[in-house]
Each structure stands twice: as C-alpha cells, then as structure tokens.
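Dropping the structure in here first, questions after.
A protein chain is absent from this complex, but the other protein chains hold their places.
The block that comes next holds chain A.
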Amino acid sequence: MSPLMSIFKRDWQLAMRNKSEFIQPLVFFVLVITLFPIGVGPGLATLQKIGPGVIWVAAILSALLGMEKLFRDDFNDGFLEQIQLSGVSLSLAMFIKVFCHWLLFILPLIVVSPMLALFLNLTPAMYWALLATLLLGTPILSFVGGIAVALTVGLQRGGVLLSLILIPVFIPLLIFATSVVDSAVFGLNYWPQLAIIAAMLCGAIAITPFAMSYAIRVSHH
C-alpha cells in the first residue's frame, strides 16, 4: 500500500472510532438552520428567499467548527513531524488529510441538505443549483481553511481566531454560491457562476497544499 493510501486509511479509521466528533458539526448544522424559521417567522415565502443563504452560512459555520481539530492531534503526537522525516511529500499528505476531512465532516452536511431544503421550502430547481454549489464550494472551505488551521495548530486557543481569519476570505465564495441559486430561481443560466466556483476550487487544490505544508513547518518551528 502506498504511504498516501495508508495515511488516508489511518485518518478514516481514526475518525470512525470516534464517531461523536464528526457527528457534532452535522447536528450543529441542522440546529443552526432550525433556528432561522423560528427566528424570522415561518412564512414560506420568506424562508424560500433566505433559504440558500442560510444553508450556506450554516455550512461555513459548521465547517469552521469541525476544522479546528483537522491537524491538532497529528501535530501534538508528532505524526506530522514523522511524515516530514519519512520522505513522503508533506504537501500531498496534507492534501490527503484535508480530502479525508472533507469526506467525513462536510459531505454528511451535503447528504442531509435535501431535508433542510424541505425545511426551508426550496423548489427543486433551487435545490439542484444549491447542491451543485455545495459540492463544488465546500472543498474550497476545507482547503483554504486548512492553511489557517495549520498556522494556528500550535496555539492553545485557536477557535475564534480561526473564524476571524477565515470568514472574510470566504465571502466571495458565499456571493457566487448564493447568486447561482438566485439565478436558478428565475430559470436563468447559472453555469458561469458555477464555473467560477469550479475555477476557485481548482486554484485552491493546486496552491493550498503547499501553503499548508509551509504553515505546518512554521508551526513546528
């Protein structure tokens, strides 16, 4: 088995043995979305209007919540240092770890999203557009977020700091994602916006592993 496969398998097994950890962001996601109909009133038209934005904001918040632990244990027990010594590319290892994290922590959010679309009275057209943005957009959250996580991993209290650094960076993604859904409402062509999100994803996959591995080296310093 190649070393990268074994890193993936290891991360997967570790998460599977501690299920509560990756169920928490999922429950948080559902609860935050439940707050909105209660907070703004149950009017179906209002919910439909704010729905896509609410789902995206909740996804960003729960991604931030789940991200904090992304590298922490591996950093503290020296696993990442061992990878650096082993000759395996640290950037590729980071890529695998972030991808595994996305599968375990973010993909479940997308899996429950049809139920939330019913909660918020989204039409099928809106939902398909939303699903496309979530599938293309949430990996950007994980990859870009990984840089900030790698930088703050050595700090005692990284949580709020992480949000402070990352939320401004995520704003363009939120704008494009919600505009895709807005276009879908009127039956307009939303491929251009989707293509921009896909381009951002390609850029993020290409660049962020290097930034993450550099950030880990800074944290080890």
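Operating definition for what follows: contacts are C-beta pairs under 8 Å (C-beta built on N, C-alpha and C of every residue); 3 or more make two chains touch, one makes a residue touch a chain; residues count from 1.
FYI, contacts and distances are computed from a predicted model.
Q: Just go with whichever of "Acetyl-coenzyme A carboxylase carboxyl transferase subunit alpha", "NADH-quinone oxidoreductase subunit A", "Urea ABC transporter, ATPase protein UrtD" or "Heme exporter protein C" UniProt uses as the name of the absent chain.
A: Matching the unshown chain against "Acetyl-coenzyme A carboxylase carboxyl transferase subunit alpha", "NADH-quinone oxidoreductase subunit A", "Urea ABC transporter, ATPase protein UrtD" or "Heme exporter protein C" yields "Heme exporter protein C".
Q: So which of A:Ala117, A:Leu151, A:Ala184 or A:Leu201 would be touching the chain we can't see?
A: Hidden-chain contact among the options goes to A:Leu151.
Q: Among A:Leu4, A:Val88 or A:Ile167, single out the residue that touches the unshown chain.
A: A:Ile167
Q: Over the whole complex, note the residues of chain A touching the chain we left out.
A: 144, 147-148, 151-152, 154-155, 157-158, 161, 164-165, 167-169, 171-172, 175-176, 179, 182, 200, 211, 214-215, 218-219, 221
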